[in-house]
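Okay, so here's the structure we're looking at.
Missing here is one protein chain; the remaining ones are kept as they sit in the complex.
We just call them A, B, C, D, E, F and G in the order they show up, numbering each chain from 1.
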Amino acid sequence: GFAKIDVQRVKRKGFPEVIYGEGKTAEQIQAIFSRLMTHHETVLATRISKEKAEQLVPQLVHVTYDECSRTLLYDERKSFRSYGKVGVLCAGTSDLPVAEEAAITAQAMGLEIARFYDIGVAGIHRLFDQLEQIRTCDVLIVVAGMEGALVSVVGGLVQQPILAVPTSIGYGASFHGVAALLTMLNSCASGVSVVNIDNGFGAAYQAALISRIKKE
Amino acid sequence: GFAKIDVQRVKRKGFPEVIYGEGKTAEQIQAIFSRLMTHHETVLATRISKEKAEQLVPQLVHVTYDECSRTLLYDERKSFRSYGKVGVLCAGTSDLPVAEEAAITAQAMGLEIARFYDIGVAGIHRLFDQLEQIRTCDVLIVVAGMEGALVSVVGGLVQQPILAVPTSIGYGASFHGVAALLTMLNSCASGVSVVNIDNGFGAAYQAALISRIKKE
Amino acid sequence: GFAKIDVQRVKRKGFPEVIYGEGKTAEQIQAIFSRLMTHHETVLATRISKEKAEQLVPQLVHVTYDECSRTLLYDERKSFRSYGKVGVLCAGTSDLPVAEEAAITAQAMGLEIARFYDIGVAGIHRLFDQLEQIRTCDVLIVVAGMEGALVSVVGGLVQQPILAVPTSIGYGASFHGVAALLTMLNSCASGVSVVNIDNGFGAAYQAALISRIKKE
Amino acid sequence: GFAKIDVQRVKRKGFPEVIYGEGKTAEQIQAIFSRLMTHHETVLATRISKEKAEQLVPQLVHVTYDECSRTLLYDERKSFRSYGKVGVLCAGTSDLPVAEEAAITAQAMGLEIARFYDIGVAGIHRLFDQLEQIRTCDVLIVVAGMEGALVSVVGGLVQQPILAVPTSIGYGASFHGVAALLTMLNSCASGVSVVNIDNGFGAAYQAALISRIKKE
Amino acid sequence: GFAKIDVQRVKRKGFPEVIYGEGKTAEQIQAIFSRLMTHHETVLATRISKEKAEQLVPQLVHVTYDECSRTLLYDERKSFRSYGKVGVLCAGTSDLPVAEEAAITAQAMGLEIARFYDIGVAGIHRLFDQLEQIRTCDVLIVVAGMEGALVSVVGGLVQQPILAVPTSIGYGASFHGVAALLTMLNSCASGVSVVNIDNGFGAAYQAALISRIKKE
Amino acid sequence: GFAKIDVQRVKRKGFPEVIYGEGKTAEQIQAIFSRLMTHHETVLATRISKEKAEQLVPQLVHVTYDECSRTLLYDERKSFRSYGKVGVLCAGTSDLPVAEEAAITAQAMGLEIARFYDIGVAGIHRLFDQLEQIRTCDVLIVVAGMEGALVSVVGGLVQQPILAVPTSIGYGASFHGVAALLTMLNSCASGVSVVNIDNGFGAAYQAALISRIKKE
Amino acid sequence: GFAKIDVQRVKRKGFPEVIYGEGKTAEQIQAIFSRLMTHHETVLATRISKEKAEQLVPQLVHVTYDECSRTLLYDERKSFRSYGKVGVLCAGTSDLPVAEEAAITAQAMGLEIARFYDIGVAGIHRLFDQLEQIRTCDVLIVVAGMEGALVSVVGGLVQQPILAVPTSIGYGASFHGVAALLTMLNSCASGVSVVNIDNGFGAAYQAALISRIKKE
Partner (left out) sequence: GFAKIDVQRVKRKGFPEVIYGEGKTAEQIQAIFSRLMTHHETVLATRISKEKAEQLVPQLVHVTYDECSRTLLYDERKSFRSYGKVGVLCAGTSDLPVAEEAAITAQAMGLEIARFYDIGVAGIHRLFDQLEQIRTCDVLIVVAGMEGALVSVVGGLVQQPILAVPTSIGYGASFHGVAALLTMLNSCASGVSVVNIDNGFGAAYQAALISRIKKE
């Protein structure tokens, strides 16, 4: 058929396949989603528009749609075994959808979430106020658009590995996230690695793999 | 003076400051290096050309220069406490200097190293031959130039977090590493985060932070 | 008039002119299409939107519109003489429209088609499962978006010439297909040549020219 | 060791591994070259500088260095079985090194070569004068720098598959071959596929795979 | 007010100001247009959408709107004194709007127009068929998208100065006209100068200035 | 041989072939140059380094080497018939080599030259001081690096067609001439067309074609 | 909550936080706006679309919406203490929205405004006519799209610091403001510093900080 579902993925990667909703019809998503539901107790789909969600939610029992993060989640885990705590930091209010894509994904993958939002460096005291809390996490996801300087500042202050997520927030010479991406790749702070622009999902996935090391 | 040595860094980040040798004179490097030697039992400098090394080695006791990785290391640790095992993979022979910068840095930061070199996807059996060994590591650093496809292939096969290092190896439309960088940022495999082109040091540093989580 | 139909093309190139529908009105397409129908037993138009197709199909007898590939085909060949077999491979479900543009074009030009879809390297066993089949083809068209790594992996395993088609599938640093394009141009595997982003038509045309060599 | 020689490549791809000399020391090249000589009757190395060649030629018996194409060839084939005839066309005198890299590689891989040099479109009669000869080839390699228009013109006139090689010849807005690369990717003529800037080797390899189809 | 009309322009440049319609409201255009009508016997506005034209035509007496070129023209010249003949060539049907912007502008500026449309190099005989006619012009405007090779071919064949206009026609690696722009800037043919992507107006203006030299 | 001399060019274009020296050996240049000397009374070679010139001048009788413009000229015209007067303007002292390449080429092609150097807009009175003189020319070549604003200012003031030459002078965000190139392509002044970065030769050639119109 | 209002900003920066409306819902803007109204006598929001304004104006007493600049202003200052006079210059009519964003912001921050609009270099006398007036200002904001040459010309003539604002006005090779941005960064005139494309707000803010120096 049009899709070869990779049911062995949970064996190879530790988590079942996650559906990337962009560029798939609601029909295609439903077909893949329900097939995954027969194999796993958690199924996640990202980049699901509100329109598609309205078609899908009535047809897939026990799923929840979250509008901000644009995710569709089926979660029938009996008990929640935490693999660690991830801090999700973001610079401004407009970065929220990406931050929440990361948070929901991380949660689905067994992490506890601590949110630290709207703490960009234009008012740096907002970061320092929360530094103690931030330092209690195992891994940090730092989400920022425009010039993305938050990553370097946090990176200079903590021992946690940082997964940096540039966002496409900004205009003009931000070039849809390229400015933030370059900032993060060139960070003068150590302990920073970077995922694609707006890829909250990818950062959370990496955070989950990292946290599993601890628990092994 | 010309440099403000950040002696508190070991407290904040878990490791002392590492000297970036490019754009500093041998005199400047010597001054900073010897000051750091009075505070720490391990001191590392990267991007040290052979010429500078010839000036520096006679003047700094107990340091070793490694020509391939272009690193200068002072290592007076009494005992070696391993924080974990990092696998360093590279696609081709020309990626070796970057892979070795990663390996030497990781070792200086308390990691055991397993090397898997010249296993690019043009002869993919070379990767499969070593997959069992690769899966015994805690974290993987995957170094590749040209089109950097090795990252996606490894990423599809293992549960370890992957730190991807694009190299500037290639010509024409490789644009000095940009092609490999884009490949890695857009990898269809999950559990991949990326550092700057040729930044073996940065990948190793992140690997060390990740491994520490395990040992905490 | 507005268009100078190149009726000699079948002589020079072996195939009649193919209409590129983008940027032409339905009226213009109909005029050119029906004129070509008077000269040739196969007429193909690509990049035909659903809207235009709805105008055109009732007016052009014996034509078929395919929504996925967005092609309009008139095919009155009495017998089908096969010039060879082309394998069309694609990495993910979203690459389908480009893969199908290639498939339909190739078929119109006298090739047998074998489809190998959704076999991206995130689950590489899906490729190995079909390798024997793939090796029975004369030429391969490999279609992939995001980081496009599938091309290099296939290229390392087969003797068939590969026509690589980057797609605009992806987001952020995929830059509308540029990441996949660069991957393919820099492939470490030999026997790969590349066409424009999303140009399924171009790859199929080249496959047809290549296959004709065999039959000469 | 530093290199894992891929002796199975001749099985998988039909040709033994070819050594890419750039970024390897003369010592490394010699080691790999002599090992390949024990397995195969043809061994080729490309991108060999004159300096390295002067070190290598005395040490590797029966090898020939060609300064223009910068290739080192060991060729002990008893008889030459031709797989087909490739036409190598180039636009200007400065494209010669790339054209010759293609020609020497193609020859090493069992093709007959017909050269059509300095026939750029500024004096297009030079192309028309040779069109009959060009049409006797099985495959064409078209090499051009600056704006690379030769590819489109030839592509409009012949039935042979064209492998287009942009070169880095030019200045200013040629951006080291990017202008020619884009021209070739966007060619309005069909039956054109493209390899990396200056990649004469890659075009010849593809030409050889294509020609083999004919002979199978 | 919002605009400082430059009534001295006809003195300095030989032609009155031309209104660039994009980004101006119908009201603003009307105000400027009618003020210019009180000073000059020819007034031209370019980049006028159909919507704006429907508002403007009833309110400005004696003006003509041309939908293809998107121009609005007021032309009360008693007699037409020709300053020369400009040939407008274009490669494909989709380049027509740009070619017609050039043609209408040139005509408004006192040139005779000869049109040579859809003569792209994929069917180069269409160009040769008209070469005699083309050589009777004083100046040539060559309009082409995709890879823009037509400019180099014409440039190799004629003595007329060529004003090259890249168009944004194409997809993928045409980058909205950048590929054609680079082709034209790097043309191996001499006697070519280039204007902005889609700038038919600018080419015609330059053609008019050039033609005036002749008549002085 | 390695070059197909295009002796018909003077018929097609009005001027004999001009040798582009970059990327050719002194031997190749000498061979082509002397062959052209047997056909034409003027022979020009551009981009000739001082080193090559020292080899060539003793061997080619009656040639002159100009170090600033890096041109080699053989000029045996009995009488000088002027086709018109070209003004060569440049913004700063560093643009001189490009301006002189234009001037020497124009002269070789039968134009009178008026030089207006170092009149950049940082001291705009220097331009106004010479405006009367500038207006006596038939065509203008305006050479500028950095931001290239001189073109727009001159373009607003004169009726002459302007051939704009961006130079690679500048640093940082000038991107080796790209900033000046974009300025000139987007000039708000009309009557400007553009040649490649540093292409003084191309501007002069176009000026000569334009001037010929006048004299026909 | 979703936003951490930075009430200390007026202490640190001299002005209260300004709301950036893009990417915020009307609800979010209203919440932040009304909270800021309880602390400050001036509150400004930029990038407010007409649609959002229609929702907001009825709900926020004493606010004014300006459609051209897309700003929402609450201004309850008892007396207006001028910190200086800023000249806002723009090149063309289409640059008005950016120029007005600068003007309204500057006014809200306590500056007197002098407007000099539509004075681009295509008709440079319009600038010279107003030079005396321009020289009476303390700081200048120069707004220009297309090639942005106005900045260099003004910069050569005045002693005032110039804040250059590139706009996204233009097409083709203007690349949405990049051409103007590069022009301004490479200006041959001194005393020019640059803000982001279309960032009228940022230029006005900087003008206000500069003017405060005078008044201290």
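Just so it is clear, a contact is a pair of C-beta atoms (placed from the backbone, for glycine too) under 8 Å apart; a residue touches a chain by one contact, two chains touch by 3 or more.
This structure is a prediction, so every number in the text was calculated from the model and none was measured.
> Can you say which of B:Leu89, B:Ile113 or B:Leu181 touches the chain missing from this structure?
Result: among the candidates, B:Leu181 touches the missing chain.
> Of A:Ala91, A:Ala106, A:Ile197 or A:Ile210, which sits in contact with the chain we cannot see?
Per the contact definition at the top, the residue touching the missing chain is A:Ala91.
> With the missing chain put back, one of B:Val43, B:Ile104, B:Ile124 or B:Ile197 would touch it. Which one?
With B:Val43, B:Ile104, B:Ile124 or B:Ile197 as choices, the missing chain is touched by B:Ile197.
> By the contact criterion defined above, which parts of chain B meet the unshown chain? Give residue numbers in ascending order.
Those residues of chain B that touch the unshown chain are 2-4, 6, 8-9, 22-24, 28, 166, 168, 176-178, 181, 196-199.
> Quickly run down the residues of chain F that touch the omitted chain.
Chain F touches the missing chain through residues 93-94, 96, 117-119, 122-123, 125-126, 169, 171-174.
> Tell me, which residues in chain A touch the chain that this view leaves out?
Residues 91-92, 120-124, 146-149, 151-153, 155-157, 170, 172-175, 178-180, 182-190 of chain A touch the chain absent from view.
Operating definition for what follows: only the chains that are shown with their structure count from here on.
> What whole-number Å value describes the gap between the mean CA coordinates of chain D and chain G?
Centre-to-centre distance between chain D and chain G: 57 Å.
> Just the number, please: Cα centre separation of chain B and chain C in whole Å.
The answer is 43 Å.
> How many angstrom lie between the centres of chain C and chain E, each centre taken as the mean Cα position?
The separation of the two C-alpha centroids amounts to 36 Å.
> What positions in chain B touch 2 or more of the other chains?
Residues 122-123, 156-157, 172-174, 185-186, 190.
> Classify the inter-chain contact topology: is it line, ring, star, complete, or other?
other
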